[in-house]
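Shown here: the complex without one of its protein chains, the others still in place.
Labels run A, B and C following the written order; every chain starts at residue 1.
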Amino acid sequence: MKIVYFAWVRERIGKAEEQVDVPDGIGTVADLVRWLKSRGEEYQYAFENEGIVRAAVDHTHVKPEASIAGAREIAFFPPMTGG
Amino acid sequence: MKIVYFAWVRERIGKAEEQVDVPDGIGTVADLVRWLKSRGEEYQYAFENEGIVRAAVDHTHVKPEASIAGAREIAFFPPMTGG
Amino acid sequence: MARTIRIQAEPFDAAAETGLLTKGRGDIGAVVAFTGLCRDEDGRLAALELEHYPGMAEAEIGRIAAQAESRWPLLGLTVIHRFGRIAPGEEIVLVLAASAHRQAAFEAASFLMDYLKTRAPFWKREHLKDGTVGAWVEAKEADDRATQRWG
Partner (left out) sequence: MARTIRIQAEPFDAAAETGLLTKGRGDIGAVVAFTGLCRDEDGRLAALELEHYPGMAEAEIGRIAAQAESRWPLLGLTVIHRFGRIAPGEEIVLVLAASAHRQAAFEAASFLMDYLKTRAPFWKREHLKDGTVGAWVEAKEADDRATQRWG
């Protein structure tokens, strides 16, 4: 599964994207965040306030309880400031 | 005193403007309309529904009860359809 | 504040007018441009003829612009209204409102258009494709209601 990061989430994690093998039992975006945070300080820093970081599954905004089953690309990023 | 007419008010009266000597006792726009209507059928036709025709005194919208004392130019016209 | 009001027969250049408002400025974050165009009314219309009250048109639009400037923190305002014969697809009116933020620019432009429709001394008459002169366009109650919402 491909994970991509943007803006200060990308900077805190130190990479723009990565391929991960997600262990069994990781069913939702919230599960994925919990698992990522177990992988190191940079992830804990990026997700230190989980309520702020937004997620998208295959280019669509989703809530933390959204399923990641079958997803090709999951993205994490701060609140948008476009326009 | 100069009176100017626009759009179908102008067409009904048959002129775009005229100089008139208003008799004593004509104090307001409503008085002026009443006096104009006494001058002929074309005025009665233009002002047949007095509630519709709008007035301006010296380039400013006014209500029928507005005074015409000292006015240089009084205008009568249908509701505006600009923009 | 940069304020431009013009009543003219000639077409206008919206891009050039926008450039005049924004050029060399770092404080403008939002420009809303409204362009009103002549419709052909399902092919029925050959042209609109716009009559106006010279002198009062400028004065009244100036008063409307001053109201907009007092209600919103504007950094620039342009109103250009054409008169004369205007063919379908051609532009009739341009309103530009510039501000630091979008809300003020949107509201001011919308306010100006509602007031232009109901307060600016212009009258439209239809010229039809069959060569006849059609009716004077009637004022719409919807435009009065739109104006009233600004209090």
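For this structure, a couple of remarks:
Here is the rule we use: contacts are C-beta pairs under 8 Å (C-beta built on N, C-alpha and C of every residue); 3 or more make two chains touch, one makes a residue touch a chain.
Bear in mind that the values here come from a model prediction, so they are computed numbers and not experimental data.
Hidden chain, full complex: it touches shown chains A, C. Check C:I7, C:V31, C:L50 or C:A120 against the missing chain and you find that the one touching it is C:V31.
Summarising the interface, chain C meets the missing chain with residues 13-15, 18, 22-41, 43, 45, 88-89, 100, 102-103, 105-106, 109-110, 113, 146. In the full complex, the hidden chain is touched by chain A at residues 4, 6-8, 56, 59-61, 75, 77-83.
Throughout what follows, only the chains that are shown with their structure count from here on.
Viewed as a network of touching protein chains, the structure does not reduce to a path, ring, star or complete graph.
Work out the mean CA point of chain B and of chain C, and you get 26 Å between them.
In whole angstrom, the spacing between the mean C-alpha positions of chain A and chain C is 48. If you average the Cα atoms of chain A and of chain B, the two centres end up 72 Å apart.
In chain B, no position touches at least two other chains.
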